[in-house]
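I am attaching a structure below and will ask some questions about it afterwards.
Omission of a single protein chain aside, the complex is shown with its protein chains in their original locations.
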Amino acid sequence: MSEFLRQYLLVAVFGGLAFGLVAALIGAASLFRPSRPSTGKVENYESGVDPVGSSWSQSQIRYYIFALLFVMFDVEAVFIFPWAARLEAFGFFGLVEMMIFIFILALGLAYAWRKGVLRWA
Amino acid sequence: MTAISDRRQLAYVASQAAEARVNLELETEGMTLNIGPQHPATHGTLRIVAQLDGEQVIQAEPIMGYMHRGYEKLTEVRTYPQVTTLVNRIDWLGSFANEVPFILACEQLMDIEAPPRAQHIRTILHEMARMAHVTLFLGDLGVQLGAITPVFYAFRDREHILNQIESATGGRFHPNFDRIGGVKDDLPAGWIAESKQAVRKIRDFCNTIEDLLFGNEIFQARTRGIGVIPADIGLSYGLSGANIRASGVDWDLRRDNPNGLAYDKVDWKVWTHPDGDSFARSWVRLQEVREACNIVEQLLDTLPKGPIMAKVPRIIKVPEGEAYVSTENPLGEMGYYVVSKGGLTPFRVKIRTASFNNMSITPWVLKGTYVPDVITILASLYFILGDIDR
Partner (left out) sequence: MDPYLLDGVDFGDVVLSVAKAILAFVICLVATMFMVWFERKVVSRLQNRIGPNTSGPFGILQTLMDGIKLFFKEDNIPKEADPFVFRLAPYLSLIPAFLTFTLIPLGGDFNNGNDGAVTVFGRETFLQVADPPVGILFFLAMSSLGIYGIMLAGWASGSKYPLLGSVRASAQAISYEAALGLSLAAVVLVTGGLSMNSIVMQQAGEGFGGIIPNFNIIVTGFIPFAVFLIAGTAELNRPPFDLVEAEQELVGGFHTEYSGIRFALFFLAEFMNTVTMAAIIVTLFFGGPAGPAFLGSTLGWLTGMFWFLLKLLVFLFAFVWFRASLPRFRYDQLMSLGWKLLIPLSLGWLLVLAGIRVARNGDLGIADSAFGDTLIVIGVAFAILLIGMYVLRSAMTNARRDRLIAAGFNPREVN
């Protein structure tokens, strides 16, 4: 195991413990809890009346363009982190480079804003 | 030449067909959502069937009647003095205010006028009912927006007013205190001083709520410009009370038609707001609680001495005839149309409640709003289920 991965040893142990806890709780509960199924209980909740139609229908998500922008900005963050950690080393040159990079991205955001996709139609 | 244009046409048709297929695949169906009758935001059993597109409401329809108790019919088998016990339960938060218009209608038919002291006491209790009612609205408004604290303050401070109503009438929620020709009892000793203290508590509450809620930026963002009802639309749907005053219509039955109540003997103001949005409706109600405090304080100072009952026969028979009397109740205009055939019981009573008309505008005002705004608008229109369904 490399030094880098060794640091994650405990994270893995912890994750295992967490998984074990959840599984144990759900498993143990299934032994103790009552089970009296009825048709009314498995009905979907819809404010106390019989549900109208199915909810497995396609519905309009108004923010898919936000989602596209989000991917862009999240990838951007990945580039920014290493730069930020090494700023002193890159100095003035790095700053200007990053400014250009962020400027282009901000231009994209401004364009989207101007086009009105940041508004709910 | 023709071949090329044919091919173009063919390509065009093909592209159209492909697009149509894609559109069909991506077609979103409207979703029908039942908001209520078992829903935390409908304070009772109102049901709103909303057609949603995402979270936008395309069409909303209120379905009422889950709590219909048939009071109009029940009154026909009660003697006149017994009716107040029933109608008390219509708008359960402002119970005393429900009794007043019915008694006034009977008095009008019998041609009796209550003595001035009784009129004062009626007005005081009427305004106290308004305070108890609208303080709860102000608290509940916060709850509907996700701020749960105001409602607890509302319940705390409302208690002072309910205590006063209880010590005067014997009932916290259902006083049943108004009588044809006057009121049941005189005020107990020391009541005036205690009431003044209770009114001060309500004033403090109004200031607290104004700081806590009305000044909050999120609250303003959630209510300003939301659920706007222009004056003409509001009037055509028959809105009344604070809902129509918030659309800039200067209309208040307390000032315009103070029959049998002492509103003309005090100095007060009718508040209006030009915006007609959820914020305006809430704001007008807040001001009205303050105004109710003014009215009660002045009436307590000028309470005349004298009898509390006019001369009324022991067995009440209302002469033949019909009368419609309405007063400005906490929710809006509440009126009773009483038809008498001269017997011991009314022949027919038609009750005009404010909430029923206020609710009827929901399909118009909810169209095009978002689900969170539905809740805000319903809260700001302020209805009591008992008052809708009777």
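Chains: A and B, in written order; residue numbering restarts at 1 for each.
Keep in mind that, in the parts below, contacts are C-beta pairs under 8 Å (C-beta built on N, C-alpha and C of every residue); 3 or more make two chains touch, one makes a residue touch a chain.
Keep in mind that what you see is a predicted model, and the values were worked out from it rather than measured.
Asks: Quick check: which displayed chains does the absent chain contact?
Replies: Listed by label, the shown chains it touches are A, B.
Asks: Using the definition of touch stated at the top, determine which of B:87, B:121, B:289 or B:375 touches the missing chain.
Replies: Considering the complete complex, B:375 is the one touching the chain left out.
Asks: For the chain left out of this view, which of B:51, B:163 or B:216 touches it?
Replies: B:216
Asks: Taking the full complex into account, find the residue in B:156, B:200 or B:269 that is in contact with the omitted chain.
Replies: Selected residue, touching the omitted chain: B:156.
Asks: Pick out the residues on chain A that sit against the missing chain.
Replies: Counting only chain A, the missing chain is touched by 1, 3-4, 6-11, 13-15, 17-19, 21-23, 25-26, 28-30, 32-36, 41-47, 51, 54-56, 59, 61, 63, 66-67, 69-70, 73-74, 77, 80-81, 84-88, 91-92, 94-95, 98-99, 102, 105-106, 109, 113, 118-120.
Asks: Determine and list the chain B residues touching the chain excluded from the picture.
Replies: Within chain B, the residues touching the omitted chain are 31, 33, 39-41, 54-55, 142-149, 152-153, 156, 212-213, 216-222, 224-225, 228, 230, 273-277, 280, 283, 370-375.
As a convention for this text, only the chains that are shown with their structure count from here on.
Asks: If you average the CA atoms of chain A and of chain B, how many Å lie between those two points?
Replies: The computed centroid separation for chain A versus chain B comes out at 44 Å.
Asks: Provide the residue numbers of chain B that touch chain A in the complex, in ascending order.
Replies: Per the stated touch rule, the residues are 26-29, 31-39, 47, 49, 52-55.
Asks: Where on chain A is chain B touching in the complex?
Replies: 46-49, 51-53, 55, 57-62
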